[in-house]
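First comes the structure, then the notes that go with it.
With one protein chain removed, the remaining protein chains of the complex are shown where they sit.
Then we have chain A:
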Amino acid sequence: MALCGVADTGSHSMDKSITLPPDEIFRNLENAKRFAIDIGGSLTKLAYYSTVQHKVAKVRSFDHSAKVSLQETDGDPLYEISVQEEITARLHFIKFENAYIETCLDFIKDHLVNTETKVIKATGGGAHKFKDLIEKKLKLKVDKEDEMTCLIKGCNFVLKNIPHEAFVYAKHADSEFRFQHTHPDIFPYLLINIGSGVSIVKVEAEDKFERIGGSSIGGGTFWGLGALLTKTKRFDELLQLASKGQHTNVDMLVKDIYGGAYGSLGLTGDLIASSFGKSATTDKEFSKEDMAKSLLHMISNDIGQLACLYAKLHNLTRVYFGGFFIRGHPVTMHTITYSINFFTKGEVQALFLRHEGYLGAIGAFLKGAEEDNPNQYSWGENYAGSSGLMSVSPELNPIQRARSGTFDMLEMDRLERQLVNLPLLQDATSYIPDTVDLTEDALAREYWLYCFEEALDGVVKRAIASQKDQPEAVERAEKFRQKYRHKLQTLRHQPLLSRRRMTWP
């Protein structure tokens, strides 16, 4: 896959002159309009709207009315098949490291044909910093949008439009991710955004949200204190250290004070009584790993407790976590989940979002597209054009993981029809179309992946046969084979963390 090539180039040198493969990223740029950009501390998320021309097969009945005879002519087919061009709307979202921003802007400028667009919506902390560069390169006016408003708008959009957007993380379960079934009414919910600090936002309706709390103990604190304690300056490395450490070497546990549990207060012996409590009075050296782990626990537990208290105080049960502290990091997802379980005794579940990194960009895009009223349409994820959720177990698939640093994509197609549920369903909210969930049923998953791979040759053959009149069909069919096989391989290699709920056909 070409995308992997880009990743390799990118990791060999941070040179900005990397060549971007145009048929993989920034697709359909010619017709792009309504740009939006969300520039975070390290990643840039670009969004645009475009139209896609593609072929659709149409069938048309012959006119049989004239010669109604007792004998049907055997040689005539029942109806006529024709292929037509159709134009549909598609949303593109691309995520890449800030280091590539200039290359990307150049690329966009070179490929942008449509000149209607005059403005680019921008949000995120870096929007200010890169404003001049964007305006110079793209000749678009940068229009800043409120960060939190964009975040919430984006969150509402993915929760409404992407099935299985939210998931529960369970480190030791059969399937690491347990996707939540979309609930028609997404409100109210609590969004805990863990960036440098923590923002706790209560969302009650499409345009009604309030920052009800927050904390200065967030991702920046883990990073900052971690850097001071371990001399490790990279966030990812700090998490790596933490995943190898033993917090009990640094933390004072209940049993360190009382020799065991403090039963009358309901405190187990292994409970952390005091984070870093042992380093207060012990003179020994502590390992970087242990300190990083202790720090991670301290921060995750604290955020977990605050989240629970705010959820209880506002009577909310749906709590979503986002921000760079969480984003794609199994270690932090695990500690946050653990903390929430501990403090609410299971009453509240920590929920994470597959496209959490895109929320700001989606929201900024939606702000710019308000006149198009994107909320009136139904949108669906295009599986061919989207990268999918990253593997979060580094040991499982190290090559795949390298990609996270470079380009990641989400594409959504607009469906022209408003879709509603069958009124005869007994209970629409609990209705699950799929009979077997392959993410949770390993045996079934193995069988079906094998089955689909086996069937691939036949599908390719049939595809070519369907377009005998077009000689390049062979080449296109081959591309299809490669792409679908790659998708199947991805799903096989990341059995516990497929990018989405895997189901039967």
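In the analysis below, a contact is a pair of C-beta atoms (placed from the backbone, for glycine too) under 8 Å apart; a residue touches a chain by one contact, two chains touch by 3 or more; residues count from 1.
The criterion applied here is as follows: contacts and distances are computed from a predicted model.
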{"item": "Per UniProt, the name of the complex member that is left out, chosen from \"4'-phosphopantetheine phosphatase\", \"Lipoyl amidotransferase LIPT1, mitochondrial\", \"Armadillo-like helical domain-containing protein\" or \"Nuclear pore complex protein Nup85\"", "value": "\"4'-phosphopantetheine phosphatase\""}
{"item": "Among A:I272, A:L351, A:A369 or A:A477, residue touching the chain not depicted", "value": "A:I272"}
{"item": "Omitted-chain contact residue, chosen from A:A99, A:A170, A:L309 or A:L415", "value": "A:L309"}
{"item": "Which of A:D251, A:E289 or A:D413 contacts the chain that the document leaves out", "value": "A:D251"}
{"item": "Chain A residues that touch the omitted chain in the full complex", "value": "125, 128, 146, 148-149, 195-197, 199, 211, 213-221, 223-229, 233, 235, 250-252, 257-259, 264-267, 272-281, 283, 286, 291, 297-298, 301-302, 305-306, 309-310, 312-313"}
